[in-house]
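Note that this complex is displayed minus one protein chain, with the remaining chains in position.
As written, the chain order gives the labels A, B, C and D, with residue 1 at the start of each chain.
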Amino acid sequence: MIRPEEIKMSAEETGKWGMVINQDICTGCQACVAACAMENNVTFVGEEDSGYGRSMHWIRIERFWEGEYPEVKMTPNQPMLCQQCGSAPCEPVCPAFATVHSTAESLNLQVYNRCVGTRYCANNCPYQVRSFNWRDYERPEPLPNQFNPDVTVRRRGVMEKCTFCIQRIHKAQDKAKSEGREVADGEFTTACAQACPANAIVFGRVDNPQSLVSQLAHKGHGVKHLEELGTLPNVTYFKGG
Amino acid sequence: MTEENKVVDLLAVFSDLEPSADAVEQLRALGVRDECMNVISGVPVTEAMLGRPAQWTNVPRIAMGGAILGFAAGAFLAFGSPYQYPFPIQVNTHSFTPGPPSVVVLFELTMLGMLLSTFLGVFLDSFFPNYRPMKYVPEISDGKIAILVECSHVDEKKVTDALKKLGAESIAHVEAQHL
Amino acid sequence: MTEKFSRRDFLKLAGLGAATSAILTGCGPASRYVKREPYQQMPEYNYVGQNTYYATTCRECAAGCGLVVRTYQGRAIKTEGNANNPLNLGKTCARGQATLQGLYNPDRVQGPSTGDWDSAIQAVADALKNYKPNEIAFLMGMAPDHLFDLVSELASATGMNAPVRFGALGMFESRATLSKAAENLFGQAGLPWFDINGAEVVFSFGANFLETWLSPLPYTRGFVGLREGETKLRGAFVQFEARMSATGAKADHWVPVRPGTEGLVALAIGKLAAEARGGAMPRAFSSVNPADVAEQAGVELEALEELAAMFATRKVLAIPGGAALAQSNGLEVAEAVLALNALSDNFGQAGGVYLSGLAPMQTEYNRPASAQEMKSFVEKMKSGAFKVLFVHGVNPVFEVPASLGFKEALGSVEQVISFATFPDETAAEAKYVFPDHHGLESWGYQRVATGSDKPVLSGAQPVVSPYYDTRATADVLIAAAQLAGGKFAEALPFKDEVEFIETKVSALMAEADGSFSAADPVTFMAYFQQHGGWFKNVDARVSLDGSAVLNNNFKGSEAEFAGEGEFFFVPFVSPTMAEAGANKPWLQELADPTTTVMWNTWVEINPETAHELGLHDDDVVKVISEAGEVEAYVYLYPAIRPDTIAMPFGQGHTAYGRYAENRGANPADLLGAHFNEAGDITFGGMKVKVEKVKSAARGIGLSRLESTMGVYGDSLGEEH
Amino acid sequence: MADHKHDAGHAHSEEHFREKHLMLDPLPRGVMNDMVMESMTGKPTWKFWTVVIVLSAIVAYGLVYTWAKMIAEGLGIAGVNRPSYWGIFLVNTVFWIGISHAGTFISAILRVFKAEFRRPFTRAAELMTTFGLVQAGFSVFMHMGRVWLSYWLFPYPNQRMLWPNLHSPLTWDLLAITTYLLSSTMYLFLPLIPDVAMARDRSTGWRKSLYKVLALGFRGTEGEWAHLRNAMNIFAFAIIPVMFSVHTIVSWDFAAATRPGWNSTIFGPYFIVGALHSGMGAAVVVLAVIRSNMKHMDYFIRGEHFDAIGKLMLIISMAWAYFFFNDYMVQWYGGDKWTHQLLHFHEAGPLGWMWFGMLFCNIVVPWAILWNAKWRATPWLVSTVGLIINVGMWFERYIIVPISLTINRMPFTWRMYNPGAEIPLGIGTLALFILLYVLASKVIPLIPVWEVQEGQMAHELKKFGRETVVSVSELE
Partner (left out) sequence: MIKSFFNWLKQPLGLIAVGIVFLALFSAAAYGLYTTQQAPDQPIQFPHKTHVAFGIQCLYCHPGASKGPAAGIPSQAKCWACHNQIVKTRDSALLAPLKDAVLNGESLEWVPVAIVPDFVQFNHRAHVAAGKNCEECHGDMTQQLVAQNPQVMNMGWCLNCHIENAGEDQAKLIKLTDCGTCHY
């Protein structure tokens, strides 16, 4: 049996996996969004539902406007995805333990099996990055041939969100273990980071000060969104400019 | 069954509180013990009104027992169940047995246990549900007060006379019947 | 690697498709009801549960990015960039990611329209044989190159018309103008190559190089270098354009110049910068008066002076592109902007302008047909000079502006044979449709026209066996040529497409500095496939001599506009969908980078203008030009000139599968047949009218990812 | 009547008291029994059947069909979206739980404080509690994405070795609502036993069988009464904290969240007062409907009762206004920009009329009407006020749930909420509530005869000098 007193609360740690996003060089090209959808079997929902706030993007690129024409300026593109909070507001409110903290990987997990669809977690997510399967969205044959077998295909009534490509984490760990070594920094990355033409997204171990992501994160002037809520997010943003 | 042991088994129906109370007194004077009398009424006539000894009821004790059981169930849920997991289910940075939520759980289950057992207590104490034949006349629910005398020591005639004198509307042997 | 898999080979793994099945709710695991089918012929290397990765080339546009496709049990699962390809260095754009939704699109052409391939090949052979060679024309897309080479060989050997290539992307990039400007200024045609990475400051005159322009991935990389270069300060970026593009959105300064005045602005900045520098005023700037230009362009003179000061003191790279070139004076704009680089001494050095080097197997730069050349092609069709038209890799009915009359001209061609993979508008008009494989099922190669400093030949190989009864067009042509016999058979003496490619590629073995070498052609081909192509480890960029460009005399003419309307019209290629993405549902559901609109076409109007016209978000308007009219929803776009409206190109299909059909509008329908001196269509030179058709109705309108409340403050009420 | 007016300052005649006070207008028990029985067993009129059929049709379409469709197709047919993940479902849940508070308030709190006017309508209010909770349960289960797995929310040992998450306010909700539903059903049933026994004694046929089973063999012996009285005392005291806990926990569903506008410490009492507000409003509507549609009910339910409830409504309305302002003031003063945005959106957003409507219905209307003793004693007027208060309280919940959900800390996701299947489902629950009530009125004695009789025993007129006053003896 687990002895709870031996489990360190992740809040005391730095977290394990993290991301650095450089908004200054993000061009808003949506490659990350497409890559995420392809990797994680994220469904498309069609014009009507996507226009009604029901799109399933696990990562979305936000942008606002500053000033008035002709001095108008678009704010730096801000890819918004699950921040994998160390102290996540979504977790305690789920009555079924469908969204819990992974002690092993320091990630927010969404356990689809266990989800009964109360959507409380999504209400309580300050980043609004959770998407709910409002329907069984149709993916006509042969589109399902493309499904990634490493990732579950969700159906109606369950919540889903970015997993930091946990299937890739497992795969890399599995491979490293079979070769009797540790996972090397940069050995694998998430789908969004892999696709990003600008390398604006960098993923890796934040608890390893040698990793690229830690070094970038400590370069200074990085912000973590809504940190003041005590969520301990694991994604650092650089606005730049 | 001897003559002396002949059971007096009467149901006297009164239309008012005052004569019933008198009747209880009279009966007691005739040697009918309190245990042998029972007052049946359609409105809650208290024992004090009739000069009857207070009824013993287990309901509060059962309720207390239920509350303890409920508390125990709540304690199990709040402090036991998190340790039932073979795996560490951590949410947010909450501890496994967080304080305030445990208070809520304890409270709700205590109240649930108490109220359920109170309800149950009425059933236990009153032998509900009871669909066997019973001595009863429907007029009782019309507001009459009936005194049921089941006694083996007193003369039936004396009792009947006394009750009649006090204004009983009817005095009769009542066969137990399905209500 | 030439195993022939049949379609049955696909192993349909448990549960994935049927997990979505609604019927099974709550009745135990969905996977219970799924059948498993094994491989017919499982290759030994393909253990179940093992992923196999194939390097190939992306065919979503003609840039030639390398892909590595993960396949699992015979199905393509995920595309990633090929890190070995010097063009994209392991990265992909959204379209490259979504190419799988093309491969497994539910609306592909599933087989030859004649029913079987024997009769299809017979039909092609008949078409080749029964007409005079000069009555046969090929219209091809900008990819793939191997098929173009094959057809070119066939054409030159038999006297057929040389294949003509066209693509809407090329049209919207005004490639002919860029090439012509290079030729005029430097005496050498070709695509200019801008080293943004090494620049200190970038002045882009309409070039949307972060979206679809020429080769967006290397330019994005360049942009990162500009901003994040380790050895220098963060580079500045100024964009001159009437409508803020996704590229312009990343600029430090966005200068909304009036359409058609970009060249003047460039010259004025040049003049002011030269003044600030002191010394002799170059001849090139003599004709402009900055104060007049500022007024014509609708910008403050002070702003121009500030920019010029930047120009005078720092190393500035000036890039012409986009709608700036698609004006009646587009060629001069291109020349003026390119010439501006001479001020910063940008020619032939890092951070400057080069000419893209020739790709392997290329002896001279050949560009796709300009719109004007398409017009003469169409006229030949109309006149009956072409009796047979083969169409491959392009959807001209959709992509060629309607005013050029391609669709009508199709009626004058006796036999139109389409090799379309998808049931597009052209295929719908064709007599025969003999579907080619999807790009991921195909062999081939693609020359990288621009974007890499190295000469790159990206190689393509099938990553999965064809899903439908399709056949490689090269194979069809080879078979048909054999069947037609005579000089046709002689022209294509190949067993099949693969042999043709081997022949071509193995010629590279002799080249020095190759990315790999091999002793024999078989090994070389194997490496070629394994590496996803071949490149030469040399800097092939052509250094230009810009010493004399400022001595040119620029007229400083203003653009002329066609049509009566009150608005300038800026059509732009949808950055997420481009010309052929509309049938991929996930590309439809990607939010446009600037407007975040999904699944539809919109008209961008400045909020002030809209207010004057009584227009609101999601009103339907009719945009009327001299060439036609289209209807679309209004998007109040804060970053567009009040006298300009803009529309994205990519939607408005009447065919092309369920996700594209009858969705949005095609702004190419509004383009009149006007051309600049280089022959490119002046898509930026239209004037249009806007008429309100109906008001926004509740629940109907553009599907946006953004919140109009949060971003624009709609429905939030007046501020305290 | 004119005479009475004339005599207003002087001693009232006994008739006046009899007319005014049920408790001073005793009828023989048998007569009263007959009246109650007659009101219940009277042959159903065509009006009754029409109501039942229409309501059944609405329930069949709105609740059964729409819900089945929603289970089969997913919540997409409703209007919930990002960011309004909860819509009218939760509005209705809170609304129905609020309604359910009236019964407990009337029969427990008023019982504890020996407010004699409660006697004739405790049962009617208790029925509202139970049926209202049923609707609340429906509403909350409806909104679940995979309702067929809702049993996972209950604690029971299982092979997954999982228990529900006791950190979640929704789990507390489930525990609290379950507790409350069970307790209020029991509390409805206990005082019903003597009345059912009465009905058993004077009915035949299927009714006889039904009442026989329900009466459990109750005769009215001293012991039975004593146990019952004891149990009811325990219930009356214990159910009050349960009731408070239920709506407090419901308020924590919102207040415990990290959202602007929700994270408020005053939400607990604010919700409770709101619940009583709507509950009393609903109770008075139900009473007026019963009074005008059922035989003899004008004997049991009189102006004095409307007057008393009206007073309560007025006080509760004031309390509600106090809590509302308290919440508003603190949120407004706090200075968080998102909260400011939210408050502004409440008032000036597209549904600002709802915010003002809420204030009008919840404060202006009751204050304007209920201060007048004579108006207060006018059933139709008070019940209209009750109806308006319910509309206002529904608005309040709508403002708290979907409208407040619209504004969060990610402005890129703000979006309006347009209800879809929630509307038929909501109307379905309302219809089911009415239908259950209508059907129950045919089988359950709506008037607790024995309590009325008990009360009438305790009341008498007493003379102090020239003044005749009502005097109550404390029997218990």
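Keep this in mind: a contact is a pair of C-beta atoms (placed from the backbone, for glycine too) under 8 Å apart; a residue touches a chain by one contact, two chains touch by 3 or more.
Model, not experiment: these values are computed from the prediction.
> So one chain is hidden, and I want to know which residue out of A:59, A:166, A:201 or A:217 touches that hidden chain in the complete assembly.
The missing chain is touched by A:166.
> From the listed residues A:72, A:85 or A:109, report the one that touches the chain absent from this view.
In the complete complex, the chain left out is touched by residue A:109.
> Residue-wise, where is chain A in contact with the chain that is not depicted?
Residues of chain A in contact with the hidden chain: 1-3, 6-7, 100, 102-105, 107, 109, 111-114, 149-152, 154, 158, 163, 166-167, 170, 174, 177-178.
> Can you list, in ascending order, the chain C residues touching the missing chain?
Residues in contact with the chain left out: 6, 8, 13-15, 19, 27-32, 34-42, 47-51.
> Spell out, residue by residue, where the missing chain touches chain D.
Listed in rising order, the touching residues are 158-161.
The rule we apply is simple: only the chains that are shown with their structure count from here on.
> When the C-alpha atoms of chain A and chain C are each averaged to a single point, how far apart are the two points in Å?
Here chain A and chain C have centroids separated by 31 Å.
> Could you please state the distance in Å, as a whole number, between where the Cα atoms of chain B are centred and where those of chain C are centred?
Comparing mean C-alpha positions, chain C is 89 Å from chain B.
> Mind checking the centre-to-centre distance between chain C and chain D? Centres are C-alpha means, answer in whole Å.
66
> Which positions in chain C are in touch with at least two other chains?
22, 705-706, 710-711
> Specify, in ascending order, the residues of chain A that touch 2 or more different other chains.
Those would be 52, 60, 62, 64, 89, 92, 94, 97, 136, 156.
> Among line, ring, star, complete and other, which one matches the pattern of chain touches?
The chain contacts form none of line, ring, star or complete graph.
> Residues of chain A touching chain C in their complex?
Chain A residues touching chain C: 22, 24-25, 27-31, 33-35, 37-39, 41, 44-48, 50-52, 55, 57, 60-65, 68-70, 72-74, 77, 136-137, 139-149, 152-153, 155-156, 191, 194-200, 240-241.
> Which positions of chain B touch chain D when the two form their complex?
38-47, 52, 54-55, 57, 59-60, 63, 77-78, 81-82, 84-87, 89, 91-92, 94, 98, 101-102, 104-105, 107-109, 111-112, 114-116, 118-119, 121-123, 125-132, 134, 136, 138, 140-143, 148, 178-179
> In the complex of these two chains, what residues of chain A are touching chain D?
These residues of chain A touch chain D: 49, 52-54, 60, 62, 64, 80, 89, 92-97, 114-120, 122-124, 126-128, 131-136, 156-159, 226, 229.
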